[in-house]
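With one protein chain held back, the other chains of the complex are shown just where they sit.
When the chains are written out, they are named A, B, C, D and E in that same order, and each has its own residue count from 1.
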């Protein structure tokens, strides 16, 4: 593959998206095209991985303008891995959406394609302003996907969630843009390669880039700017939650890795901040998760926690740390999507994700149980799943770097992770649906139980609504193979990546080496 | 201090005055009226800024402005009647 | 400074003064309708003076054509826009202060 | 070869489910045979020196599938496989008929995991196997019905916590030594050099082992897990789960035996557990529970013995491990036989079984005697060695030995209690009286509601009791001929001590302090048994003040409620809190930067012109007004002040294109807002002073931060190199004089492609949103004038705008086209032209006499699609010249043409498409969406009381008063 | 100086509006924030050079940096797109554009309950 092919990762999905909008109303065509493009994108990613095995970096100045003028696209191992896994995830989630019928909603396919184009562009670009643009290209279809529903079926919580999602993301990208402006103000360029090491040399550049990194931190849902994700993600449909979980925060994390590696050149003066913040992120996220009472809200808080783990890799900024972080990132994308899809399958078929209204699915839906449990154990870092390798390598790296507190935090958090996964497990897969308790004080306070108090005391309202709604009856039809397959495939991958971890570990190490010494990246971009 | 500077200062004052009326109201119509004046004032300011900076596009911009600024006025008028035509 | 420029400077200042007058009206007149009345003037005469003045300060043939167009356009759009505001204000129930006569009130619309 | 053993075990685990499905419960026999075969293979492989083998697993981390077979591994392997085989064979009769794929699969997997655990020579592999046993036990326990789930969860949590301790130890060791090889790590000199490291690992390993072996304070799970079926319990307690902890301790003994914290921890926790377990066993009426506590107690002894750390102690521990495995497996299986035959294992309900179940009686008596340390059984040999070892401890020796002896007395007592309880006659009802309090301590206590006495229980078939009898018999054989174990124990002891240890086990040591103690133990034990009606009530009162289960549950509940509190901090879907927190953080960043950034370059040139101050004043007033606005119309009107000021400012900064764009966007935004404001209430809620102060402070901080940022980070350098390139070369290389436009369509067309995509998708988003959700209803204008006034007629009164549209409409088209084509040279271009075009459509919409009559019904989605497609296709054309979006140039008839123009067409289409989308979907009635066919029509809300009055000045005031 | 002050004032206004519960005010806050960032972008190019970058071989000493202008153009259009989307989100809620909690903690939705008349007590944070 040559560098000039890199823009195709954006152009092909965009063009097909446009074509599908023009040829609208043909679900089968939509599905076929969507699948084909996503798989092609994945295949392209695999090709790039193969080409980047020796640490080579592919770069291309779009439009063949001089270096510094052209928007540079560049792909090293990290980019290639991200392209591959995001493509795979999008394909899987799309398959789930087709199976759940969600893909029949208007414009699902073109929106996912534009999202893919945005993700690919954001991963490939080596220009900060262009990154801003591609983040927006990711976001706009996401806003639409967030509220996607059948005619007149959009729910209020989708709108409320979308408001939160849109506003926070808009704030994020605006802050990012301000950071880009400051970078241009002090450095006179927004080209990553030209900015290489600039933040290490100049505090002013460091400040400017810190604004960008902070914006990416909001997007990645780092504590204390994490609350939006845990609140917004469960508000949309399961397929979309899964899709977002694999793409949005992860692109932000990728960008944090890249920008810190290139512009800060891994400046060790600031690493302790990262270690501290990301450790707190792990703790707050997992505690939030363990306190939630629906499958997706638990999983959403877990994302926060796991993001702390992933970002710890960059805060260590050693070869081992970066390797572990990258491995963790890729592993987590797969596992989190698998979890969202298996619980999503339950939600699609049983109509709720509430732990108190589900039960006994281990017997009724054994394969869903298998998929969920495998991914849940992987998330908690138990062998023989990829999560174990991820956690182990990160722990060793942190210990190597002398970050004992982070090690302790990671260890304790993984226990609470297990606890929360067991909460889902026993709530959904064991037992039988239990009627909720009715003696809720808020019911006696004001007749509806959903008064102003619902803001301050979040547990008051759910019980009130629960009393109105009977426990869920098992639907006539079980979860079909099509709805099940995506999560099962991803669960199988996490098992495979645990047993055969070396495949990905080796690649992650190559990617990490590229971050540790970004000269190859810089040279490729400035030489394109 | 040329005439343009004086005129610009006066126009800025006019715009500030219209902003006062926007805040003070009291009726929604008063705010919209003030907005109308502001639109015109801005067209004037644009023309003068164009001259002052020797812009190549002074009258193009003023033309576009005078062509579409009143869409704003129409829209604001429409908000008074909650969309009734 | 050429004569053209001097005239131009004078015109723009005059135009700006019209604006100030209108602004004064908007601030001091008692109700929405009288204020609208004042604004209509600025949108017409004020702009025309300013733009023509600007033309004299930045003269040119194509500019002159554009300015002619602008003047026509501005008079048309500002008056129509102002009328729309006035009518909407009335329909929205905006009260008329100190009114001495009202032909619209003969239909018995409640005061 | 060694790896082959492991592979064989794994293969057996893979095969077992199929066997279990195909053969039903009878699969136990072939599986037992498989395990025996693996055991034979292991023995065949073993050599006097350690056998090792390794294949790479994760070279990046240095992790290998490394196995090592030394004496210790061999002993444990044989226990795992041998007891495993017995339990499998036992299961073949114990289980009900039917499919048992899951059970056999898990059990065999358990065996394989244990085998891997004891063979592992890589700490990561060791940990993996460790966790595998945790998971297997979780599943095996949880399979036993609904009541088993909570215990399974608790077991998992406790043992997983221990696993994490082990993981931590692994991490610390790997990071310190730089190798994952267990043998390498243990041979490293660091143990003697770095006491901090050694202490840390000692504690972590001990904690890991304690959780697995149910030592204080992690003992809770073990009795809890009694809900599992008997074969599971037998395996867990005799050879598998709990022995993993013992193995780990023994494995680390060579480097730990001199570490004080290790010794203190092991001896104190071990002895405490031994005592508590023994006392608890005295209180239990459930035979299985009694055995469970006895396991706790016995393991406590083992742990304490290992803690002593002398070669003699370690050897004793090894022997006792073997002895315990034999008698405990036998006892569990025999209790299972009783349970199976009698239908209960409550000793208060079993009566006279000694008459009907002779084989079981004999076997259980023998096994219990071994447990009690009665000669000539293996249990006696091991207990003697332990007492010996304790006696020899310098300083505290006799005291420790006496403590151990006390445990031994209790052991004797509960062993007897077990046998008598199972097989004795029920003569009085004393036993049943105190069932209540005993039952409340554990969740698994046998129901006491119907104390029917069970008698005349038939003896089991030989195939059933045989697997249980074998280990009991082995205890006799090895007790009489303990030298048979010399090689095994010697090799194992060598591995555990780290030095070569010769072992000569004998039944008769001569008269030693241990023997004296043993005699005392047996005497006292016998006395206790004889006086058991007086001893048991005492034991019943000796309940621990805190229940381990309660602690685990409380920790879990605390964690969850803490989690709820943490979640509540952010549990609102209202954007405000989620927006304010990042702002506060940014202010913090600015503060840090202000304090730390020094040596900024000087400001270049004069940054301000006088007009800027006027514009600043307008921005300030407009912003303040926007903040203070009480009504929605006021808010958007004053926002216009800011927007138009921005236009002027851009223009004054030399950005004509930006100014034009800003102007057009400003107007179009107002148009769209007009379409939507009619669906919203007129006024905002009043800001309460209390709720406004903090945001105001944050806002001022953010403003200050921004100002400082701009002052510090901008305006302090000359033109950037890239800016200079554009200025100097832009026209030459693109043919376009309007440099900004050439950036948009040539240099950075990729940005623009993204931008037009964003626009287009915004249109799609509106479509999608309005298909899935209805718009709020329009809040009608509530004045009589709107209905009755002569001015109310829309058809008549739109005459002015319609006439004007006839003039302005064509002009708009013309201007739009001109702006489009000249964009490359002068201000204009696709965006601006399209925005003008969009404004034209807005004009058409606004001037129409009714929403329905507005001629804006264009195929907006097609326009959007075409726009994005055109932009992208133009990009593909660029490949002709080598790259995506490279502009192609051609001179046609003297006119310079570039594909940048085609690209601009794409921009144009997308922009117009979006404007049309908004006008059509927001401004025009949509019968399909408004009809009651969409059944979830929200009720048309009654207007808020505020809207009932004409919006006069007074009204506006009252409204504000009401809200204040 | 003036741009810095203006950006600061705009940001302050925006942030204050973010703290309000009506969606429209939040949106207006974003419009202000967008203006602020555009000013920052313009400032980043340097405001001492203001000559329109139109023509050939321009003098970098006086001509305005065109790159930030292109950035601002892009930013304006993107912000416009999102503003429209947000506006539509503001009018597809329950009774008005109030953003107070409609999601309960466990994700259930009291969508079918009648809209409540807002009271002043709810305005507090």
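One rule holds for everything that comes next: contacts are C-beta pairs under 8 Å (C-beta built on N, C-alpha and C of every residue); 3 or more make two chains touch, one makes a residue touch a chain.
Methods note: contacts and distances are computed from a predicted model.
Per the UniProt record, the chain missing from the shown structure is "Multisubunit Na+/H+ antiporter, MnhE subunit", taken from the list "Sarcosine oxidase subunit alpha", "Multisubunit Na+/H+ antiporter, MnhE subunit", "Amino acid/amide ABC transporter membrane protein 1 (HAAT family)" or "Ribose transport system permease protein". The chain that is not displayed touches the following shown chains in the complete assembly: C, D.
The missing chain, though absent from the display, is touched by one residue of C:57, C:73 or C:86; that residue is C:86. Touch with the chain omitted from the figure is made, among D:197, D:613 or D:800, by D:800.
Even with one chain removed from view, chain C keeps its contact list with that chain: residues 18, 21, 24-25, 28-31, 33-34, 36-38, 40-41, 43-45, 75-76, 78-80, 82-83, 86-87, 90, 96-105. Seen across the whole complex, the unshown chain contacts chain D at 790-791, 793, 795-797, 799-800, 802-804.
Keep in mind that, in the parts below, only the chains that are shown with their structure count from here on.
Common neighbours of chain B and chain C, listed by label, are D.
Graph distance from chain C to chain D, where chains that touch are one step apart, equals 1. When chain centres are taken as C-alpha averages, the shortest distance to the whole-protein C-alpha average belongs to A. A straight line joining the Cα centres of chain A and chain E is 26 Å long. Here the spacing of chain D and chain E, counted between their Cα centres, is 36 Å.
With centres taken as mean Cα positions, chain B sits 46 Å from chain A. In chain D, the residues that touch at least two other chains are 567-568, 571-575, 577, 579, 615, 636, 652, 654, 656, 673, 677, 706, 709-710, 713-715, 717, 720, 722-723, 726, 748, 751, 755, 758, 761-762, 765, 769, 773-774, 781, 786, 792, 797, 801, 808, 811, 826-827, 951-953. Residue positions 18, 26, 36, 40, 43-45, 50-52, 54, 67, 74, 78, 81-82, 85, 89-90, 92-93, 99-103, 105, 122 of chain E are each in touch with at least two other chains.
Interchain contacts (touch definition given at top) occur between A-D, A-E, B-C, B-D, B-E, C-D, D-E. Residue ranges of chain D in contact with chain B, taken from their complex: 610-611, 614-615, 617-618, 621-622, 625, 628-629, 631, 633-634, 636-638, 640-641, 644-645, 647-648, 651-652, 654, 656, 659-660, 663-664, 666-667, 670-671, 673-675, 677-678, 682, 778-781, 786, 792, 794, 797-798, 801, 808, 811-812, 815, 819, 826-828, 832, 836, 839, 842-843, 846-851, 951-953, 956-957. Residues 5, 8-9, 12, 15-16, 18-19, 22-23, 25-28, 31-32, 34-35, 38-39, 42, 45-46, 49-50, 52-53, 55-57, 60-61, 63-65, 67-69, 71-72, 74-76, 78-85 of chain B are the ones touching chain D in the complex.
Remark: chain D residues 56-61, 124, 127-128, 131-132, 135, 142, 146, 149, 153, 156-157, 160-161, 163-164, 167-168, 170-172, 174-175, 556, 559-575, 577-579, 581-582, 585-586, 589, 593, 596-600, 706, 709-710, 712-717, 720-723, 725-726, 746-751, 753-755, 757-758, 760-762, 764-765, 767-769, 771-774, 861-862, 864-869, 872-873, 875-876, 878-879, 881-887, 929, 934-936 touch chain A in the complex.
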